[in-house]
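Missing here is one protein chain; the remaining ones are kept as they sit in the complex.
Here is chain A:
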């Protein structure tokens, strides 16, 4: 737990767990010291404390999830009079041949990676800047929170106004800079996806920045100072001190961002509603249309299952990564 041991070299091996202990020493110590003491504080009679939350969770979250998986194996449709039939894996077979679905899946992956990677790099840069003593830092901090606090619908509307071919500031700025006569970014077949990706990056940067900044502020200053005294430059200090300590948070937030972005809906719904010609039709938009426009509940549920399966793979990679480094998953 003491930082003195790791200083000097700075290539601290267990620095990931180190930050965790430095942050919250209490639970660990308590667990070691008095497991039976805890038992007296919360005994088996504490069920009544748990039930108020447990019942709605089971009824409105776990239950529907299982029901949703079951629906994927039926021909459930909206407003159908004859009873729903169990049809086995038929929906999944159809999905396999549904080129539109796989196209949306491909777009979903492009979008998720396209947003997550630049967002991470930009957020890392901003977090490092905000960790320095700079003037205007407060303003950047305040602004960095804004996209987070805004409703996604408003973010979408706002960027529509920026991209607007006539009244938008983007085209006007480009004209001012002499960079062409501007275009309709959100309706162009080639430009639509990059244009919505920029919005995704903008909208998600704050959360990533805040997570990384929290990680940075948990790295002890002494390590930096020691490394600086050993003559390490900024890049070297980043690579040997900052990054090892930041890595667990960076990996976790990246995995979550990939999943969140893959599942996103509101932003693109408002910006392009999947257009032009399906170029920005994310899986969630596709599934939403399938379910609530065409009423194909069973089929849309099957899509949901396939998405869950993919997400589980990402989560599994993430958990395996953590376990390999010997952390609590």
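The rule is short, and it goes like this: a contact is a pair of C-beta atoms (placed from the backbone, for glycine too) under 8 Å apart; a residue touches a chain by one contact, two chains touch by 3 or more; residues count from 1.
As a convention for this text, contacts and distances are computed from a predicted model.
S.K.: Among "Extracellular solute-binding protein", "Trehalose transport system permease protein SugB", "TldD/PmbA family protein" or "TIGR00266 family protein", find the name that the UniProt record gives to the complex chain excluded from display.
M.R.: This omitted chain is identified in its UniProt record as "Trehalose transport system permease protein SugB".
S.K.: For the full complex, which residue in A:89, A:121 or A:169 touches the chain that was left out?
M.R.: Hidden-chain contact among the options goes to A:169.
S.K.: Of A:95, A:115, A:144 or A:195, which residue touches the hidden chain?
M.R.: Missing-chain contact among the listed residues: A:144.
S.K.: Residues on chain A that touch the omitted chain in the whole complex?
M.R.: The list for chain A reads 20, 23-24, 26-27, 30-31, 37-42, 45-46, 48-50, 52-54, 56-57, 60-65, 67-69, 71, 76, 122, 125-126, 129, 132, 134-137, 139-140, 142-155, 157-162, 164, 166-169, 172, 175, 202, 205, 207, 210-211, 213-215, 218, 224-225, 228, 234, 248-249, 252-253, 256, 259-260, 262-263, 265-266, 269-270, 273, 275, 283-284, 287-288, 291-292, 297, 300-301, 303-305, 307-308, 311-312, 315, 328.
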